[in-house]
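Scroll down for the structure; my scribbles are underneath it.
Note that this complex is displayed minus one protein chain, with the remaining chains in position.
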Amino acid sequence: MSMNVNVSKKALLDRLFPAGHAVSEVGQVLCGWGQTATGRVHVIGTTAHAAIDTRIALALSAAVLRVVAEDGNHPRPIVFIADTQGQALSRREELLGLNGYFAHLARCVNLARNSGHRLVTLIDGEAVSGGFLAFGLLADVIVALPGAEVRVMDLRAMARITRIPYERLTELAGASPVFAPGADNYWRMGGIHALWTGAEDWAAQLQALLQGSHEDDRARLGAERGGRKLAASVAQEVLYGHG
Amino acid sequence: MMTNPPQSFREASARLRVQGLLDAGSFTEWLGPARRITSPHLAALDAPVSFDDGVVVGQGLLEAQPVVVIAQEGLFNGGAVGEVHGAKICGALLRAIEMRARAVLLCVDSGGVRLHEANAGLIAISEIMRALFAVQAAGIPVIALVGGTCGAFGGMGIVTRLCDALLISEEGRLGLSGPEVIETVKGVEEFDSRDRALVWRITGGKIRRTLGEATMLLDDDIPAFRAAAAKTMGDRPRQRGLSPDALQTLEAAQRRLEARATLDPGIRDGQQVWQQMGLGEEVALMDPAEFNRCLEARER
Partner (left out) sequence: METLHLELPSLQDDTLFPQTLLHGVVSSGNLEVLVEPGPDAARCVFEVQTAAHGFSEVWQAVLRDFATRHPVGGLTFSIHDAGATPAVVSLRLDQAYQSLRSS
């Protein structure tokens, strides 16, 4: 039985794992397992729009390393639950080298992939910038749940910094998925594989994602969906071109 | 040995850095400026575009060894990563595997994601991270060189720390959130971004070298970067499977990072770190070579 998990995440776990789950929440970090039709999967994530600092990053990387060590030659899937407002903004955290902690976490996630763990990210709540880059965005499959907010920066802040009027940005955001917040924009760009709706059977949908390729298919998806037309072709041309 | 005249890494453009790092005349650019692959997203926002979208990628020789070089232009939109810019970096990393390059030189000079195309930039950085893992898995070291005006921040600060080695000048800066962002959100008491000395003591090359993040501290000099890159490349045995990703390696890294995070919570300034190590005011006066020696002696 899951312990101390906040109400909204508890409801999510109940829905994903009707056959049972045991996840604990300590300091905004989720860790445990869920029961699926084909066996247990690991659950690692964050709650309550966590601002990822060195403590949380270390807890996440420790959880990933533990899973890799325990599973050995029988790697089970890992379901990441991403709910982050971004990186912690603090002078001390910068002094400690927070970016290095994120890099370490990313390396651990990549080790899990190379060790055969299927990696699925579910965005429940917010997924913002650095906090999202550190683990959620590195999964094999990324899913946004209803109401998920995915962004780098909101449009008002962007207007301030780029000195482009807010009205103009909101107008352009209707035509292009490239800068405005929104899970659907990330879907069109291939950065999110699927958008789940409230009506579906999430347990069955998760089940369907627990097998598949480890390849980074996002640039191709972005081109197919028309939201990111250049990334794949430019990378391919640099890779295979002659000049 | 040939001695080269000093040439500031910081003041040079990305293109001049590339020329100065590689053996003379050996550089071939991929998707160069004449191809005009510019950012449609900047154009849509009526912002100036650049012929190379702010990054130079290609191959060349470093002391006769084939290398891939990637250099961000910090003066164009703060070296920030957009769709084309990011895709060029990704493609260049993957090409290093195809051509069995001896190393990748990654000159990071970037504030992170380009806001005008923020979603594309964020996804691109994540793709760069995965491409970089693939390069390392093929046994090719990626060497980060940081010494430009923008430093290495945001997602590119994370990418920099994924590299096998980091060469940084005293003026080079490395972090996640820029001081201006922290000041804007948390207030000037948290981080006074106009206090240049403070910014340097938090993000600068010397403190990054002190904490073991940078491999070597360098003079602001392109020939010095070139020599250090060649030495770093030579230091690493080229061996497939010599992976920094092995479980034990990462468990050891986890312990080191945990130990660092237990640093006295009162410590919020690089000066305090140096004081705790028994280093005082002299830190600011030591030249890079002296400083490297001082730290190497302690690390032993």
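In this document, chain identifiers A and B correspond to the written order of the chains, with residue numbering beginning at 1 in each.
Everything below uses one rule, namely that a residue touches a chain if its C-beta (ideal position, glycine included) is under 8 Å from a C-beta of that chain, and two chains touch if they have at least 3 such contacts.
These numbers were taken from a predicted model, which means no experiment stands behind them.
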{"item": "Omitted chain's touching partners, listed by label", "value": "B"}
{"item": "Listed residues B:W30, B:F76, B:F133 or B:W274, member touching the removed chain", "value": "B:F76"}
{"item": "Given B:G20, B:P33, B:G139 or B:G234, the one touching the chain that is not displayed", "value": "B:P33"}
{"item": "Which of B:D46, B:E189 or B:E299 contacts the chain that the document leaves out", "value": "B:D46"}
{"item": "Touching residues on chain B - with respect to the absent chain", "value": "13, 15, 32-34, 43, 46-52, 73, 75-76"}
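FYI, only the chains that are shown with their structure count from here on.
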{"item": "Between chain B and chain A, distance of the C-alpha-averaged centres to the nearest whole Å", "value": "25"}
{"item": "Of all residues in chain A, those that touch chain B in their complex", "value": "54-55, 58, 61-62, 65, 68-69, 87, 89-104, 106-108, 110-111, 114-115, 129-130, 132-134, 137-138, 151-153, 158, 161-162, 164, 172, 176-180, 185-186, 189-191, 216, 218-219, 222, 228, 230-232, 234-239, 241, 243"}
{"item": "Sites on chain B touched by chain A in the complex", "value": "28-32, 37, 40-41, 44-45, 47, 57, 83-84, 86-88, 90-92, 94-95, 98, 113, 115-127, 129-131, 133, 137, 153-155, 157-162, 174-177, 179, 181-182, 185-186, 190-191, 202-203, 207-208, 211, 213, 244-247, 250-251, 253-254, 257-258, 260-261, 263, 265, 267-270, 273"}
